[in-house]
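As you look at this complex, bear in mind that one protein chain is not there, while each of the others sits in place.
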Amino acid sequence: MLKDSVPRVLDTSSAYKERIKRGWYRFSRSKLSVLGLALALTIVFIALFAPLVAPYPEHAGPFVDFSNACKPPSLTHPFGTDAIGRDILSRVFFAFRGALLMAFVVLLIVVPVGTTVGLIGGYFDGLWFSTVIMRITDVFLAVPPLVLALAIAALLRPTLMNSMIAVCVSWWPWYARLVYGMTVSVKNEPFVKAAELMGMNRFKIMFGEILPNHLGPILTKMTLDVGWVILTGASLSFVGLGEQPPTPALGTMVSDGAKYLPTFWWISVFPALMIVAIILAFNLLGDGVREMLTSGE
Amino acid sequence: MKAVLEVRGLKKYFATSKKGVYVKAVDGIDFEVYKGDVFALVGESGSGKSTTAYTVMGMYEPTAGKIFYRGQDISKIHWKRPMELKKEIQIVFQDPGTSLNPSKTVAQIVGAPIVLHKKPRGEKLKEAVVHFLNMVQLPSEYLYKLPRDIGGGEKQLIAIARALASGPSFVVLDEPTSALDVSIQAKIIRTLLRLKEELELTYLFITHDLSLVRNISNRIAIMYLGKIVEQGPTVDIFAQPAHPYTQMLLSSIPVVTKAEEALKPKKVTSTGEIPSPVNVPPGCSFHTRCPFAWDLCKQVEPVNYQISTGRWVKCHLYSNKEVLVKKETEHER
Partner (left out) sequence: MNISDIALKIENLRVHYKVYRGILKVLDGISLEVKRGEKIGLVGETGCGKTTTLKTVMNILARNAIVTAGKIHANGDIVLEVKEGRVRKKPPKGVAMVFQDPTAALNPVFTIGEQLELVIKYAANINENTREFAINALQSARLPDPERLLTNFPFQLSGGMRQRVCIAMALAARPSIILADEPTTNLDVTIQDQVLKLIKRLSDEQKLALVLVTHSLGVARETCDRIYVMYAGTIVEVADSNEIFEQPLHPYTRGLLASLPRLTGERMAEGIKGRIPDYLNPPAGCRFAPRCDHAFEKCYTEKPLFYKANDSHLVACFLYEEGFSGKSGEQS
């Protein structure tokens, strides 16, 4: 990718190893970050290997067992069973898949788009098209992301794909604004001028010279966003716009169990706690990423 | 002798938020730089020396006037200049802390111009970078360091290596040692002078440090509020400073020996504030601080009077001398 304006041939592995070591040192200074990393890795692992680690994998598909319905948490069903007898723990594991997939896809689309918009808007700040795209960005920013996602998802048929599209549309402007601000503050620095004066073209300057300096805040935001995108996805599925049954989704599980509160509390509470766990994990991880990438000393 | 760089009637104004009010950073200057010169542009804040340098580089487009490099009209912004020219003219900025990309290694920083202009790859590129590092006496261990791991003086050496990496023949140096300690400054200056000889370079040196100018430049132009008030060979100007501002500058320098003390002009000491370039005093812009000012100075701007060959001064005190007529260059005919 055109990330560097100079070929990477010159870098030796030892210089990189040194920097990775230093980065890890900075990251691991905080125990909480390491905890966040462990939690996040566990969640990813579970999502990837759900069919293998879930005790009752078939419960994530069409499965009914009324004799086992609404059983409280026990050794065989640590999270209890739901209204039609499905093991909640297994369903939660499978729900992780949809959640993480959404986070991955959304960020995969949103980050490049938002970053590009922000880079162009920032580098050409003052020129007409920069003003135009930043005003468009402002319009999208003015609407609360959840509301926008709800509106879009409601317009389209409720599927996982469409809820992802909805979240994408409402999420990209945040990256655009972030990168815009950073680009504007850096574009008049002598090192950018030096690159311009030596004859580098504008595309290479934006992506090769300016963007590498923004990686810290962007990666930090991405890490934190995993949790928030998943929460937004859960909010969408809570109101029925997202993964459709029988595929388990965290939001849907919470809303399904809501009518059984407070007697059969575990049907709603455990999926909700898992949402919290995901956000916590990625927030802690995100703090650690920020420590690692933004040089304080 | 044909000049390498010729500046004619150069003006650069910046608009302000008030309509019709401009910052007259550079207000009509003429000078030539010949091959092998170290031409110093000297002045304090508001003098326009940095703006002049940046306009020569193409960071700004002139408001009026022309710049000629080896006879070619280059009075455009750098985006419109040919790639060949960008190889030829390079710049070293004042603060090495901000002139090097913090996310790039030394190899990438110095390699960038090489890749842009000569396009070697792989081992050849590495060799070329090491070649330029050695030119500024830095070992190849520096290849993969980041700017934050390097001290100020060495960062400036890397900035110099980068400037040389495209093979220029004209280098603009914008106060290259102002941000550095004295003990490092000496090393940088010596390196610059050595490189000039080895690579047959020509320098346009921007500074406010007159002691430095005395040691490295052969010709200087003193700027005040956007105009050149005195210009000529360094030795002559220091021996007999003509313009009252030059005398004021010289008398203000803190020096360390009695010998130097004796060289400082005694008659003119520093008074007054430097006016803002938004509000330039009428007539001779220096009259508000000049001990010799009289009525004419407040009303009429002096022209350039020639004191000797290659030496002229913009001051009514010398109105009995020959007026320097603006040379019509071949290009304008």
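Here are a few things to note about the model shown:
Note that the chains are named A and B in the order they appear, and that numbering of residues resets to 1 at the start of each chain.
Assume contacts are C-beta pairs under 8 Å (C-beta built on N, C-alpha and C of every residue); 3 or more make two chains touch, one makes a residue touch a chain.
From a predicted model like this one, the values you see are computed outputs, not experimental measurements.
Within the set B:59, B:128 or B:184, the residue that contacts the chain not displayed is B:184. When the whole complex is considered, the residue among B:210, B:223 or B:284 that touches the unshown chain is B:210. In the full complex, chain B makes contact with the omitted chain through residues 44-45, 151-152, 181-187, 189-190, 208-212, 214-216, 235, 238, 248-257, 259-260, 263-264, 269-271, 273-274, 276.
Just so we're on the same page, only the chains that are shown with their structure count from here on.
Taking the mean of the C-alpha atoms as each chain's centre, chain A and chain B sit 51 Å apart. Contact residues on chain A toward chain B in their complex (touch as defined above): 4-7, 9-12, 14-15, 189-191, 193-200, 209, 212-213, 215, 295. Chain contact summary for the complex, chain B toward chain A: residues 57-59, 78-79, 83, 86-87, 90-91, 93-95, 98-105, 107-108, 111-113, 115-117, 121-122, 125-126, 129, 143-144, 148, 159, 162, 166.
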